[in-house]
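All protein chains of the complex are present and in place, except for one that has been dropped.
Moving on to chain A:
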Amino acid sequence: MPKQQANWSPYDNNGGSCVAIAGADYCVIAADTRMSTGYNILTRDYSKICKLADKCVMASSGFQADVKALQKHLAARHLIYQHQHNKQMSCPAMAQLLSNTLYYKRFFPYYSFNVLGGLDNEGKGCVFTYDAVGSYEKVGYSSQGSGSTLIMPFLDNQLKSPSPLLLPVQDAVTPLAEAEAVDLVKTVFASASERDIYTGDKLEIVVINADGIRREYMDLRKD
């Protein structure tokens, strides 16, 4: 009898894609609402987007149980911060907190691929992109999840960001207007659902600007 290996995994991939785009005075965060496992759909109506602070929203794809646990953790830490400092956490501060939280579990990671979007203290849009163990970077736009390989090249082409290594430091945010950015996100998800089996059902778009947070939905392919 050949040597038997343990074949239970603590992780599962629930699929899905998320995107965030930063503008001069707004930030668009979007994710599809399909939750799946293997070849089956668990639900067509699951929100992957979570509001962490007044001006800070996170979208995560990957293993939703870990995502849920991560969101709870961050919400608790945010509450503590509010008690101690008598104010909401800014987006860059939350970004650092998320990075530290993820690295804390470096050797049993949260199987969660995150994009954080919001407005910084000056009201300009900012997007932070993460890997599963907390490496992060401030960028002008990003996508994560099963459809990210399909979405990212298109965003690179339409929103090409100058390299952050160039001097003088150039603005990463896109000069597009808010409506155009939302339009771009809708096109990108419609295209991704054509070719990625894990992306589809419905698209949830969250827009943060000076007026507050606005939520919008769009139907995607259901097959």
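Structural remarks
By definition in this document, contacts are C-beta pairs under 8 Å (C-beta built on N, C-alpha and C of every residue); 3 or more make two chains touch, one makes a residue touch a chain; residues count from 1.
We take it that contacts and distances are computed from a predicted model.
The listed options are "Solute carrier family 30 member 1a", "Aminotransferase class I/classII large domain-containing protein", "Integrator complex assembly factor BRAT1" or "proteasome endopeptidase complex", and the UniProt record of the chain not shown names that protein "proteasome endopeptidase complex". Note on the undisplayed chain: of the listed residues A:D66, A:D120, A:E178 or A:D196, the one touching it is A:D196.
On the side of chain A, touch with the chain left out of the figure occurs at residues 36, 39-41, 146, 150, 157-158, 183, 186-187, 189-190, 193-198, 218-223.
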